[in-house]
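One protein chain is absent from this view; the other protein chains keep their places.
Let's look at chain A:
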Amino acid sequence: MDHAPEATAGHHGSYLAEKTLRSWALTLDHKRIGVLYICTTLFFFLVGGVVALLLRLKLLTPGPALFSDHTYNVLFTIHGAIMIFLFVIPAIPSSLGNFFIPLMIGARDVVFPRLNLFSYWCFVAGIVVILGSLVSPMDTGWTFYTPYSEQTSAAVTVLSGGLFLVGLSSILTGLNFIVTIHTMRAPGMTWYRMPLFIWAMYATSVIQVLATPVIGITFILLAAERVLGIGFFDPAKGGDPLLFQHFFWFYSHPVVYVMILPAMGIISEVVPVFSRKPIFGYRAIAYSALAIAFIGFLVWGHHMFVSGMGTLAGIVFSFLTFFVAVPTGVKIFNWIATLYRGSISLDSPMLYALTFIFLFIIGGLTGLFLGSLATDVHVHDTYFLVAHFHYTMMGGTVMGLFAGLHYWFPKVTGRMLNEKLAKYAWGLILVGFNLTFFPMFILGMQGMPRRYAEYPAKYQGLNIVATVGSWVLALGVFLMFLNFIRSLRRGGLAPDNPWRGLTLEWSTSSPPPEENFAEIPTVSEWPYNYGEKPERRTEGKRER
């Protein structure tokens, strides 16, 4: 399957050949739709990031500064809502998933290309409505807890409408991927010959389809309560505020796996390629993705240990929570074992993949303090929690995304990135990230609550460190984007298979032709045949 490296960028059959606006806006090509998603979500990553810098700037001093407390509350709501709903959730599935699922399973497109285009525009419509809600910006936090979200004058109703559309887009994309993976695999690609990224995307899509309707319904109820005055969540109207939290987390907990599983999929691709070793424990990784997706539905209550939901419920949810840790641990052990006796090249995609593992271990282990009832009571709703989920979401998902972007940039654009610049950016991001978020663990243990516009002066020292860290991080991200933009024009032409990967996307040209493959490939092996086999088996035992 190894192709001789040959420069084919600008190849006239390239999916990028047509340049008109219309050819992008109405495209049915999954690759173009993927690129549209990449651009849209990365744009909102930058917006959310700038807002975060403002928040950190304000927290430089404990007292009133810069802008009012209300503005601070609005800004952290915008930061959270944009990052979660417009960036982290769709970032990998809708963008890289769209681009690479068909390529990696050897298909010409997703099964419902029109639905795919509709999903994208539904997403955009949702964004427009959400931006519309900024005329009277929300200050509820991205969690919209009732009854505060009922009483604040902000445009909660409009915003729920926008999020409903974004959610619909997410459901449709998930549905499209599930059917695509079931029906569109190239001849010979059995389930156990699928790349692990596909397994991860499959599990992700199942969660999207099953969990997202719940949040859609919740937003409708919220809007109905605000507009029609029907009591669901507001005790003043006869509703129950905890009901909202149950609904909300029934969606928002599984959704953290929508965020992390695809990133784990990327790591499972990058690590073997750059170690020249087969992935260690293929089936364990594949099954653990499914296990996480399943158990992930049963643990939402761990966000509510101190909410007043009852002691027994807390105990049950805590118990189940620890079980998600098992499959997660399995993946980490397997990635590390894959490195063993490899021939590891530390190119930028691999650096980000290793960073993912490094940071995600910290995120995961600090999760133990939050899963355990006794300690969660103390650290819940403090900066400890903020640190924990930034280590998993940014240290995890976003690093996975960066790994994927560096890994597949040559395939998507036909150009190579500037490796030196990429490494500088990586170094700054690694240092800046830890400088920003590690102090927050300590702040949280010392009791600093989250969402505090003003805070007791004794917490100032570590807050200064975190703010300085955010500048280093921002510089790193800036350099990374500079590299992306610069390389689009000036990067060297990419060979078809710069990293010598064995998954199918590397067997076609860079960038791929519109129809992906001149001829649909036939698959006879799993895609992890790196290293020296004892004897060249085509039908191995474990890899089938």
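For this structure, a couple of remarks:
The rule is short, and it goes like this: contacts are C-beta pairs under 8 Å (C-beta built on N, C-alpha and C of every residue); 3 or more make two chains touch, one makes a residue touch a chain; residues count from 1.
We take it that contacts and distances are computed from a predicted model.
A chain of the complex is left out here; the name its UniProt entry carries, from "Cytochrome c oxidase subunit 2", "ABC transporter ATP-binding protein", "Phenylacetate-CoA oxygenase subunit PaaC" or "Carbon monoxide dehydrogenase medium chain", is "Cytochrome c oxidase subunit 2". Among A:Ile217, A:Ile344 or A:Leu475, only A:Ile344 touches the chain that is left out of the view.
The chain omitted from view is touched by exactly one of A:Pro278, A:Gly404 or A:Pro439, namely A:Pro278.
Set against the missing chain, the residues A:Tyr145, A:Phe250, A:Phe294 or A:Tyr424 yield one that touches it, A:Tyr145. When you scan A:Ser318, A:Ser470, A:Asn483 or A:Asn516 for touch with the missing chain, the hit is A:Ser318. Interface with the hidden chain, as seen from chain A, comprises residues 69-70, 73, 139-141, 145, 147-148, 151-152, 235-236, 241-242, 275-284, 306-308, 311, 314-315, 318-319, 322-323, 325-326, 329-330, 332-334, 336-337, 339-346, 354, 357-358, 361-362, 365-366, 368-369, 371-378, 380-382, 442, 445-447, 449-456, 458, 528-534, 540, 542-543.
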